[in-house]
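All protein chains but one are shown at their positions in the complex.
Up next, chain A:
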Amino acid sequence: MSAVIYLDNNATTQVDPEVVAAILPYLTQYYGNPSSMHSFGGQVGKALKQARNQVASLLGAEESEIIFTSCGTEGNNTAIRAAIAAQPDRKHLITTQVEHACVLNLFKQLEKQGYTVTYLSVNRKGQLDLMELEAAITGSTALVSTMYANNETGTVFPVEQAGAIAKEYGATFHVDAVQVAGKLPLNMKTSTIDLMTISGHKLHAPKGVGALFVRRGFRFRPLLVGGHQERGRRAGTENVAGIVGLGKAAELAQLHLADVATEKKLRDRLEKGLLAISDTELNGDRKNRLPNTTNIGFKYIEGEAILLSLDQYGICASSGSACTSGSLEPSHVLRAMGLPYTILHGSIRFSLSRNTTESDIDLVLEVMPGIVERLRALSPFNNDQAEWLQDREEAVVGAR
């Protein structure tokens, strides 16, 4: 296999070499516990403080508003549970149909515990309708929780407007910004967001570290209780090396925000080339979208077969098809968008990073037409009018 062409950065990113360099001393030399009273631990505590400042700076927040977590899942779970605890008399919650599993599955659990949850729909572009939010929210709503941008399509939601609506009704507003941090500028000082989750490994820090923004003054109840770490808001000895890495990654992300335009240019060139292949469609909101993401449906062929074919050339991407996971159902995001099955199963997400090069894009554009052609030659479906396709699709859809 040739060198890896990594276009799956919404799944995870390469740890930046500068981040690795920042982490190493905290795995070797400075191994003290930041909670210890001796100076050996104290110097580690200073490193945590620096990392907190670096993360706060990326988010446009105060140092005291940052809690370190182990990942996006922990951040989201903590935020949602904290919001519920803050207003125990309110039993209505609002989220969207296209959230990450760590949010959707928690809401399903909460439904079983007596909460009513409204799952907002999305349109064909994967975009929210704020009118639907306004129609759903009431004085009993404890929380509105939404992604900032969707991981599969890159569609960016109008979070500030959604937050303003939540404020009108006194509801907490939580945002899962895992895909956004480092890709779009953030400023919590002027934001309507109360709680916001980020994850380190999506912005060139290692896996196993994340952060939660908690607006000053928010009545926060911790998920993990125990020691006094994180000012009692998240017990457990800190993952110092990971946190130092996240801090450095946040600093670098801020520096690289200006480079996002280059990333977007590469993404647009890739997208244009792929959409030139016949029977392809863009999935997502072309206008309000992350600069690094494109999701393209290749009609009449299946995603895993495309991914494995790309893998032959060392190209890493991602698919919303059922066959790429243990599940038998294709992506809940693409289904919520109402995409036809002809597109749904053959949708591929390419997500770039600041490491993506022109030659990476060249290779994808060079090999993809051949892959699509080969798989379409194997497929019994070749156009939307195929009689068998129509009959079977109706038959099965009707049975659902």
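As a working rule, a residue touches a chain if its C-beta (ideal position, glycine included) is under 8 Å from a C-beta of that chain, and two chains touch if they have at least 3 such contacts; residues count from 1.
Here is the rule we go by: contacts and distances are computed from a predicted model.
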The complex's invisible chain, by UniProt name, from "ABC transporter permease", "Sulfhydrogenase subunit delta", "Nitrogen fixation protein NifU" or "Translational regulator CsrA": "Nitrogen fixation protein NifU"
Selected from A:Ala101, A:Leu255 or A:Leu308 as touching the chain missing from the view: A:Leu308
Which of A:Met37, A:Met131, A:Ala258 or A:Leu378 contacts the chain that the document leaves out: A:Leu378
For chain A, residues in touch with the removed chain: 300-305, 308-309, 311-312, 321-323, 326-330, 341-342, 345, 377-381, 388-389, 392-393, 395-397, 399-400
